[in-house]
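A short worksheet on the structure shown next.
With one protein chain held back, the other chains of the complex are shown just where they sit.
Chain naming follows the written order as A, B and C, and within any one chain the residues start at number 1.
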Amino acid sequence: MASNPVIPKTIGTRVKRREDPRLITGQATYVDDLRLPGMLYLSVLRSMYAHAKLGKIDTSKAKALPGVVAVVTGADLKGKVGPVPCPAAMPELKMPEQPVLAIGKVRYVGEPVAAVVATSAYVARDALDLIEVDYDPLEAAVDVEKAAETGAPVLYDEFGDNVAFRAPVANPAVDEAFKKADRVVKLRIEQQRVIPMAMEPRGVVAQWDRGQKSLTVWSSTQIPHLLRSQLAESFKLPEIKVRVIAPEVGGGFGAKLNVYREELLVPYLSMTLGKPVKWTQARREDMAATTHGRGQVEYVELACKNDGTMTAMRCKIYADLGAYLQFFTAGIAGFTSLLMHGCYKIPAIAWETIGVFTNKMSTDAYRGAGRPEAAFMAERMADEVAAELGLDPVAVRRKNFIPKEAFPYATPGGLMFDSGDYEKSLAKALEIVGYDKLRKEQAELRKQGKYIGIGVSTYLEICGLGPSVLLPPKLKAGGWESSTVRMDPGGTVTVLTGASPHGQGQETSFAQIVSDQLGVGLDDVLVLHGDTAIVQAGVGTFGSRGTALGGTALVMALEKVKTKIKSIASHMMESPPDNLELGGGNVFLKGSPDKALPLAKVVEAAFGMKAGIPNLEPGLEATSYYEPNNCLYPFGAHIAVVEVDADTGQVKFRRYVAVDDCGNQINPMLVEGQVHGGIAQGVGQAMFEAAVYDESGQLVSGSLMDYAVPKAAMIPTLELDSTVTPTPVNPLGVKGVGEAGTIGSTPAVVNAVIDALRPLGVKTIDMPLWPEKVWRAIQAAKGGKS
Amino acid sequence: MKVAGTYTIAAPREQVWRFLIDPERLAHCIPGAGKLEKIGENEYAGEINVGLAAVKGLYNGKVKLEDLQPPKHYRIVVDGKGKQGFIKGSGTMDLEEQEGKTLIRYAGDAQIGGPLASVGQRMIDGAAKTMITQFFTAMEAEVTAAPGEVVRQGIFLNLWRYFLKRLRELFGLG
Amino acid sequence: MRKVTITVNGERQASEIEPRLLLVHYLRDVLGLTGTHVGCETSLCGACTVRLNGDAVKSCTVLAVQADGGEVTTIEGLAANGKLHALQDGFWEEHGLQCGYCTPGMIMAASQLLERNPNPSDDEIRHGLEGNLCRCTGYQHIVNAVKHAAKKLSAAR
Partner (left out) sequence: MIPAPFEYHAPTSLDDALKLLGSLGDGAKLLAGGHSLLPALKLRLQSVDHLIDIGRVASLRYVREQDGKIAIGALSTHRAIESTALVRDKCPLLAECAAQIGDVQVRNRGTIGGSLSHADPAADYPAAILALEAEIDAASAKGKRTIAAADFFVDMLTTALKPGEIVTEVRVPVLAKGTGGTYLKVPQPASGFAVVGVAALVTLDGSGQVSRARIGITGAAVKGYRALDAEKALAGKKPDAAVVKSAAALATKGVETTGDIWASSEYRAHLTQVYAERAITAALTRARG
């Protein structure tokens, strides 16, 4: 395939999105927009306690409220529905059972305790206030390091302690290198918990068809097919009796890449009550009870020579898992450790990951999922090496880059980097920002008492999962994606994709691929997704895989369709198929576009069957599945320039430059959009966002009153550019760009702030860089105790 | 959340102590509290309408006095639950006699949970400070009242008393 | 229950509603105008922004009874005679949206912004949209979209 690259036509151009007309006119249908006859409304009562024994739950008053149809508790559901499926499997992983509604104990604030079904959402909400629950509060395990210690309050008595897994990967070469090192730099890094906060909260509608004995579930999910398989298994229904629809989905960022309790609860209630049931999450529920991201404490050490050459790296990662295991909860830290060296040629690495249960919401994938943590580690350490040795941070990076000649590059963690040219993207970013001049300006301004900081991040990530072995073993899907291409009798093209985009724009980029390959207009292509009754099979959209995997499956299916088109045309044009090409709505002889047959005639022949072609199978349709043989490794260079107000600790952006390399770009406008959005979330983590739990496990930043999602004026104007280093892994040469911005930006911002304050002696500040923390770091440094 | 501070009451320690272990008079001074029922040795239960103006809620509360060392020290454990959340806390009161007045040192730690905590964190510290001030002001009025005198409590009256006290202190009249 | 008459997108609507019904629920559940979204419950995200008597308001923080006798414009009523509003066009041209959830509120807020300031700077746009959160775009394309619309509107004047 790699030898047959796609000829670019609309590919590489800024095609306007085909999804937009319905979205800008208010005509799109999100889950909460569904109205079904006889629909009932579900409201969920959630625990106010982080850790408590559940006593009596009195639902009698709620049941008596007019309009209330049913009230259920964990006891009512026991043995009937649940537990929540989890595909995780690691050696010696402790796997707690996650009931649909709490049984016996609650383990985080927001855990579902009871549910009300009523004839209106207002009544359902009123009824919640009438449910009385006896809690016997227990001490909560909140801090991840303390929770790992013996003597900490234990979430699961049956496990004895809170350590879910301990995965040490020792390497004698690392110890050896540290012994020989000229210098060793160390950092403790806190990756605070953040809340994904898709603008559309989660929602589920379920409709049980009594006649057909079939279930239809609309869910705001990134993985409709996976959800169908899990629902079928949970309800012991054949998959043909379960249809899952992900209608318009208002963002996911990894938080909708899961099967949640409500996705079992709502269908169960629809099945038992015989009516459609709808549940829409309120924002505070979303913040408390949709998976969180990050949540790691890392102890990192790096050995280097006096010239800045990095020789070995090791880290110990405490992963704050939260109270239950969701799909990827246990696996995220694995990505962090595998990529801890970033884009640097560090010969030896070692790590230990410790997964710890805490009385908080589960952590799971959030834009980047493990890689932002890794990039942060590598990029912060690169700056620390530079500071330790008095070198320029850029020089240290250049000294240690994996050179472009080294690809494919086998990493010490056992990965195979596909392609890269780290120097190129860095050089471009430096040029745009005017690095040398900026450094001079910085020195000048320092003399005037102004603290300007320049933060460089040359990130690297892994995406496009990928070879199936990298996904959780018990996941009911591999690392593939699928596509069907079907030409319609009138000459239009319907594409079915197993990817399930929710803002990324694949209805457009996939139409571009089809348009270029078949020579049809963009308006003649319809891309369908997100409905298991329409789309053959699929895995979903996450991990920057949509275009790389779904797009490649599409190219493969198109190849098959094209072969058939050419074969039909060859009969009609009396020319061998190899001599034919498609373009401009025609099939034509290579080199002679004037000798053309309208594609419509071929389609007519395939559907009308009147051209007298022997042995022709009617129709023009093909399906392909694509599983890559390797992952993809996008990279780039981000440079943040900030000014710190040393009197208050406030940080202001002066510039932000990003040069990203995601291989070939189908639609540069969509790529830009992904990078912009990614950077905003990365800046959000660096400067504003934190899921703050207090000592007793209360989520005190549990609403938008205190959880600071960046607003427009908080994000700087972004100066973007790109380099193009195609991957040899897939025929499109594309990598993936959904997460790149998030991964690259966080360390750039933090490095910039530390860089600004370096003369004062500040070495590290934990994220988010709230003014008080920055101010305190300055005060401490001034007092000589940084 | 941790709170700590001192408050001086113009009354002898014995008198303050008697007040502090009298649930009925105590309840009279807890902002929003109704009648406290005795449910055990030094343990009382009742309804408290806690909060400030716009954000008020009804809590079912329990108060327990522990580690009683008359007339100088005890520990108070409070546990309240309502629709808007819960409050669970404990604190110590240490009484020191100072020339006929009593210096009260209080220190406590409270957990506030539920909806209150998830949207109201910015107000909690201020609310606690406000309510503590209200409590002590009310208490002072109660403690220093003549026997048999019924003290009218209420937020405005107590705040007024508080300001008068501050004024007196300011001008060295306290 | 209370009777209200509200003109929504130019059509008079008479309904009998509970006083506690929020304007956003009235629009979505009573009138079926689901283009206006609910994104938070603390009056901060702006996804529910509509125009009420000309003002951009968060329809989650207005009771429907407060709008009695008033005029409401929602995203569904923005395009005139089947022609997209300059802002709708701008958001489409400049890729000012991804998942689309914040978009109706963002566009409605931007429509007020451009009425008050027909030629805003980047900074004025960013501050003028402080009541609307977007989690996808990083706002840059939104700023471009508003500028695009401003240009188009001033050319039409």
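Before moving on, here are some points about what is shown:
Methods note: a contact is a pair of C-beta atoms (placed from the backbone, for glycine too) under 8 Å apart; a residue touches a chain by one contact, two chains touch by 3 or more.
Because the structure is predicted, anything quoted here is derived from the model rather than measured.
Considering the full assembly, C:A56 is the residue among C:L31, C:A56 or C:V72 that touches the omitted chain.
In the complete complex, the residue from B:G32, B:G57 or B:G108 that touches the missing chain is B:G57.
When the missing chain is restored to the complex, the residue among A:I103, A:A708 or A:A780 that touches it is A:A708. Among B:K38, B:K129 or B:R152, only B:K129 touches the chain left out of the display.
Contact between chain B and the unshown chain involves residues 52-57, 83-84, 115-116, 119-127, 129-130, 155-156, 159. Contact between chain A and the unshown chain involves residues 121-122, 125-126, 129, 282-283, 647-648, 650, 688, 692, 700-701, 704-711, 714, 770-772, 775-776.
For chain C, the residues touching the absent chain in the complete assembly are 2, 18-20, 22, 38, 41-44, 46, 49, 55-58, 60-63, 65-66, 68, 109, 112-113, 128-132.
By definition in this document, only the chains that are shown with their structure count from here on.
Inter-chain spacing, taken between the CA centroids of chain A and chain B, is 50 Å. One inter-chain figure worth recording: chain A and chain C are separated by 29 Å, centre to centre, where each centre is the mean of the chain's CA atoms.
Multi-chain contact residues, meaning those touching two or more other chains, occur in chain C at positions 42.
Chain contacts: chain B has residues 119 touching two or more partner chains. Partner chain C is touched in their complex by these residues of chain A: 16-17, 19-30, 32-33, 35, 121-122, 197-201, 248-251, 253, 280, 282-284, 502-505, 669-670, 672-673, 675-681, 703-705, 709, 711-713, 715, 717-718, 741. Chain A meets chain B in the complex at residues 48-50, 109, 129, 137, 284, 287-288, 694-696, 698-703, 705-706.
By the touch criterion stated above, chain C contacts chain A in their complex at residues 18, 20-21, 25, 28, 32-42, 44-45, 47, 74-76, 78-79, 84, 88, 91-93, 95, 97-104, 107, 122-123, 125-127, 129-130, 132-143.
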